[in-house]
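Shown here: the complex without one of its protein chains, the others still in place.
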Amino acid sequence: MAQRVADSERGARRIRAPRFAMALPAWIWFVFFFTLPVLWIVYYSFGYKPDIFHPIATDKLSFDTYHEAFSSTFLHVFSQTLQISILGTALCFLIGFPFAYWLATRVAPRWRGLLLGLVVVPFFVNFLVRTIGWFILLSPNGPVSSLLQRSGIRSEPLHLLETRGAVQLGVVYNYLALMILPLFVTLDRLDPAMREASKDLGASRWKTFRQVTLPLSAPGIVAGLLLVFIPLTGDYITALVLGGAKGNMAGVMVASQFTIAQNWALGAAQAVILIAMIMGTVAVFAVIALAIRTIARANRKITLPPIVEETA
Amino acid sequence: MSALEEPAKRRRRDLVDVTLRVWGIVVYAFLFLPILVIVAYSFNNGRAMLVWSGIGLDGYRTGITDPTIQDAVKTSIVAASGTALIATVLGSFAGIALARRKGKWTVLFLALVFLILVTPEIVDAIALLIWYVRIGGPFGPNATIPAVSYGMLRLWAGHSLFATAVVTLIVRARLLGLEETLEEAAADLYAPPARRFRQITLPLMFPAVLAGALLAFALSLDDTIISSFVSVAGASPWPVYVFSAVRNVLRPEIASVSTLLLMLTLIAIASVALVLRRTGQSGRDVAKTMTVGG
Partner (left out) sequence: MSEPDEGLRILASPESAQRISRRAFMSGSVVVAVAGGSILLSACSSSSSAAGAASSGAASPTLEDQLAFLHWAAYDDPKLFKKFTQEFGPATSIDTYASNEEAITKLVAAAGSSGYDIVVPTGPYIPQMVANNLLQELDLSKIPNFKNLETVFANQPWDPGNKHSVCKDWGTVGWIVDKSQISRPINTWNDFIDVAMNEASGNFSLLDAQNEVMGVYFWANGIDWTTTDQADLDAYEAWTLQMAPHVKKFESYPGYQFASGNYALSHVWNGDARQGFNSFKDPSRYSWGMGAPKTELWMDNWTIVQGAPHPEAAYAFINFILDPANSLQDLAFHGYNTGITGVKEAAQAAGYPFLDMIFFSDAQLATMQAQEINAAFDREVQIFLKMKAAAGG
């Protein structure tokens, strides 16, 4: 019956809109305000800076700017950025996973929505203002420093601000919610019956966790890792506010080519390198993860013994 | 859903349970610590936010009366409203198409959406800055659209990128989670497509659209990097004001206005959650929809 209706509709309308018609406006919007500008940046990365007051010239395209971008001091910033972001992502996971697990399995269902909302509330405060909150907390005359000094743990003011450590702390804080949310969603969807069955079959809690819960929550873990790692690597504000000279990150470096040096070619080249670095790291870890999965699967393979026919 | 939940019998609270609960509390404390600091320092009666000089409402008074701050907040709200509108319209239709009209194009479009979500904001910001200067037109000072400043157009276009991507995914996720059976039934009952859309599809995806609009609004309010790069005189939103204050002198009114904005955002979310509750969503569904998980 549905087919007959559809047929009659098709007959009534001569022209059928293409399937993606409704997505077309969004598509055009994205292409015009995202794809084209970013491609333009890539185009600029092959240009050069002609003189003091002109930021870019593209009459001669070359890889020269990339040579400059690959200088050792700039590369050092990229490597430091990668260190901060990998460690930061790992910390977000280590902090966020137990939390999401607790929320999804140990909290009564009727409270889960509210508690999840509570996690998100701090993130409705402006990103910059949150970071300023840490700026106050970590400043040498601030609350944390005074507390540490008064309780005798430290003898002099806290010098955490304007260091790499402050940036590390700041980025973990700022991106933690992006780890917790997908993890919670996946863990929440997990059927508790699976864990119960595993326990019924005699597996210890740790084994259940390792072989049932963890693999089943893999999509959420992957989503969380990606959602945290990628923006964190390109972070600009946390590094600028908390980092001082020592907590420099690639995002700040790229920006300063545009805000201070007016060297759009160099800035564009560094931006391209940043994007490539992010994608490259994700690709490397994807390969590693696949390798681990293949090995783990191979280990868990059960070879059934051949069936021995009983001669009656 | 509830059939397989653990029965409400008394469970021995063992070490793992206790540790997990303690961890939960620790994480909440960690998450709220800087927020509480900001709220506390909003009552600082001094000139500089970092130097405590007594409790008072000076920060609030200055924050509410200072014309520069008023301008900045107004700009932010107008930018956020426009962004929410654009993102909701574009994203909802894209989400419907992705969920109901799947095809070979789906992968390509989703890849684009994914790219937008993961590109570092600094790259977006400088790309848009260069792009706006390059194309000029409505984004330049010889603006062709009356009554809307070209600075505001820049903000709307810039903020709506990420927001549209997010709304697309929310609406798509919502529609994917609902079977098409209701819409097919309506088709069986000879309802024309437009009517089907208006009376079945739209109400079904309403929670997602509403959540998406709210999220787009909040994302635009929060946008700092793109705003600080593309904004022009007279169209500087609030985060840009805070940004320049960070780079010279922080004053308590920043904390005060931030606290007020947080209150406003929370009220908005609460009202949206209330509306969603009335359409029959459970609390958990509401939370999940609004956190893109639904």
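Labels A and B are assigned to the chains in the order they are written; within every chain, residues are numbered from 1.
Simple rule for what comes next: a residue touches a chain if its C-beta (ideal position, glycine included) is under 8 Å from a C-beta of that chain, and two chains touch if they have at least 3 such contacts.
This structure is a prediction, so every number in the text was calculated from the model and none was measured.
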Touching the absent chain when the full complex is considered, from A:L94, A:A261 or A:M279: A:A261
Identified contact with the non-displayed chain, of A:G142, A:G170 or A:G220: A:G142
Missing-chain contacts mapped onto chain B: 1, 47-48, 50-51, 67-68, 70-71, 74, 77-78, 81, 84-85, 129-130, 133, 136, 140-141, 147, 150-151, 177-179, 181-182, 185, 200, 202-204, 206, 210, 213, 231-236, 240, 244, 247-249, 271, 275-276, 278-281, 285
Footprint left on chain A by the chain that the document does not show: 49, 51-55, 71, 73-74, 76-77, 80, 139-142, 157, 159, 161-162, 164, 243-249, 253, 256-263
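Just so it is clear, only the chains that are shown with their structure count from here on.
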Distance from the mean Cα position of chain B to that of chain A, given in whole angstrom: 18
Of chain A, residues touching chain B in the complex: 1-2, 5-6, 9, 19-23, 25-27, 29-31, 33-38, 40-41, 44, 95-96, 98-99, 101-103, 106-107, 109-110, 112-114, 116-122, 124-137, 139, 141-143, 173, 176-177, 181-182, 184-185, 188, 191-193, 205, 226-227, 230-231, 233-237, 240-241, 251, 254-255, 258, 264, 267-268, 271, 274-275, 278
Chain A partner contacts - residues on chain B that touch it in the complex: 2, 4-6, 16-17, 20-21, 23-24, 27-28, 30-35, 37-38, 41, 49-50, 86, 89-91, 93-94, 96-98, 101-103, 105, 109, 112-113, 115-131, 134, 157-158, 160-161, 164-165, 168, 184, 187-188, 190, 193, 218, 221-222, 224-225, 229, 238-239, 242-243, 246, 250, 254-255, 258, 261-262, 265-266, 269, 273, 282-288, 290-293
